[in-house]
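Pasting a structure here, questions to come.
All protein chains but one are shown at their positions in the complex.
Note that the chains are named A and B in the order they appear, and that numbering of residues resets to 1 at the start of each chain.
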Amino acid sequence: MPVVMDADRVAKSLTRIAHEIIERNRGIDDLRLVGIRTRGVPIAQRLAACLKDITGTEVPTGVLDITLYRDDLMGHDVGPQPLVRSTEIPFDIDGRDVLLVDDVLYTGRTIRAALDALIDFGRPRSIQLMVLVDRGHRELPIRADYVGRNVPTSKKESVRVHLVEIDGRDEVEVA
Amino acid sequence: MKTLLKGGRVIDPVAGRDGQFDVLIDGDRVAKIGKGIPAGDARVIDVPAGFIVAPGLIDMHVHLREPGQEHKETIATGLASAVAGGFTAVACMPNTSPVNDQAGITQFILKRAAEAGLARVYPIGAVSIGSNGEQLTEIGDLRQAGCVAITDDGKPVGTALLMRRALEYASMFMMPVIEHCEDPSLKGDGVAHEGAVASLLGLKGIPACAESIMAERDISLAELTGGRVHIAHMSARQTLRAVRDGKARGVHVTCEVTPHHFTLTDEAIRGYDTNTKMNPPLREEADRQAMIDGLRDGTIDAIATDHAPHHADEKALEFDKAPFGIVGLETAIPLCVSRLIEPGLIDWPRLIDLLSAAPARILGLPGGTLAEGGPADITVIAPAAAVTVRAAALRSKSKNTPFDGWALKGAAAATIVGGRVVFVNDAVAGAERFQ
Partner (left out) sequence: MGDLTMLRSRHLLGIEDLEPAEISLILDTAVAMKEVGTRSIKKVPALRGRTVVNLFFEPSTRTRLSFELAEKRLSADTMGMTTAGSSVVKGETLIDTARTLEAMSPDMIVVRHACSGAAHVLARVCRSSIINAGDGTHEHPTQALLDAFTIQGRKGRLAGVRVAIIGDLAHSRVLRSNVLLLTRMGAEVVACGPATLIPVGLGRMGVTVTTSIDEACEGADVLMMLRVQHERMHGLFLPSVREYFTLFGLTAARLARAKSDAIVMHPGPMNRGVEIASDVADGNQSVILDQVANGVAVRMAVLYLLAGGEQNEGA
């Protein structure tokens, strides 16, 4: 399986993105990170660590489970319900700049659900999106503000993101 | 008109007969039983190998529902069910509407039965007017009209005093009092056997001693009066013990058990199928075992079905609200063969005694044996026939059986009443010879 990002590249991407975030937002006082379960969560935490290294500021980081907002739940034939895990956003997002963090951007449907969910938590000033990998094939008008790496893929391929916190190693593969 | 049944296994416990014999029927009587009877001018039926030729089976406890509840069963449909189940005679319970508490109703039942022309019907009269437990019926009159016993079945005889008088009075006519043993206060609004299963299902229980307490009362009263009491549809091991003790003391007590009580336990009510709701309720495994012990050791005299048809709409209710009872006539032989004979618990002569000779003996009926000159009421049984119970295919007007879909062994091949073949089982190979 071709490796498109190794541990070093993942780390460098996060550092680069952290700088872009600071630049784009002219400071990070109002920034709030929200990682989308499952692999968006450690990525958000690492990004927060990078931001702290650079600025010395702790960026509040939350966890979002978008299962209850998935568009494939409704009006479909019965089938197993995806597992719901808890959402933890222990801060107010009203008037803040919320950065959604996920591992792979593909059809855009997950992000659509995440946007719906976030809006139920309050009215942020802006919502931005960071992904580790953008593999294309969007089905909705959604794009990422920060991308670790653009990886052109065919729909038949699958992109596998491995992270130390979950999988024991950092690596992105295309299969 | 003569018919010769050639070469069947004739089992007649009363005559002490069990072997290959020919049976010559002349008109409505048995003319001769023996080996190598010459056919003469008789129609010869070669009984298929392995088939049993038995005295007609008698179900001493059925509910024919007519008059009054013809949506559940009529005498005609009930008797069609009886002959399909191999019964040449049934004794029908008086809890019709109106109750069979006077000769006119008895006569009506007998008239309807004669019109049906299938199995014989022996009506059982009520102990008390309206079965209300207050005033004795005209028992002599009922006897005259054709009743063979009295009972307030559906409920117990209201008071000990009334039971005492009924036993005394009925003894003048040599009639047993058949008792539905149940202490009403202990039964309460119970719907299932009081035990772990009912507790788990949240169903109100009927304790086993609701039955045995009443049986003890009645056995004591039979002892006091010298009358004859017959304990209907016994279900609890405590009751069996009471009967056993009574018999040991020489009390005139007899009893019956239903096929469902020696086949099923309260485990069957899990799932709340109202076709497992009956009274007395299905009890525990220890009770079921006790019933089998009683069948083996002779404490239990008879097997009766307590055939209790109910319309599908009446059963399609919550368990609490559905009526008690199941149909039983057409599943009796398969259950007896599969659950008693096949596992070797009892032998064939004993089964024929339980299903034929004993009911005749208890109720004082003709039949129950194949005697030269006696009535030609004969049940031909195919013991090895494989049957699958199909509720929808039952001849009874009601289909309320918990045995739907059960694969069993043993069936009535043909039923002969008064020399007439009234039923041939077209699902049994070889039975067509009786056509």
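As a working rule, a contact is a pair of C-beta atoms (placed from the backbone, for glycine too) under 8 Å apart; a residue touches a chain by one contact, two chains touch by 3 or more.
Everything quoted here is computed from the prediction, not taken from an experiment.
For the chain missing from the display, the contacting residue among B:G271, B:G344 or B:G373 is B:G271, taking the whole complex into account.
When the omitted chain is restored, the residue from B:M1, B:L161, B:M174 or B:A316 that touches it is B:A316. When the missing chain is restored to the complex, the residue among B:G205, B:G246 or B:P281 that touches it is B:G205. The chain not shown here touches subunit A at positions 65, 67-70, 73-75, 78-88, 116-117, 120-122. In the full complex, subunit B touches the omitted chain through residues 194-205, 271-272, 313, 316-321.
We adopt the following convention: only the chains that are shown with their structure count from here on.
Subunit A and subunit B have Cα centroids lying 76 Å from one another.
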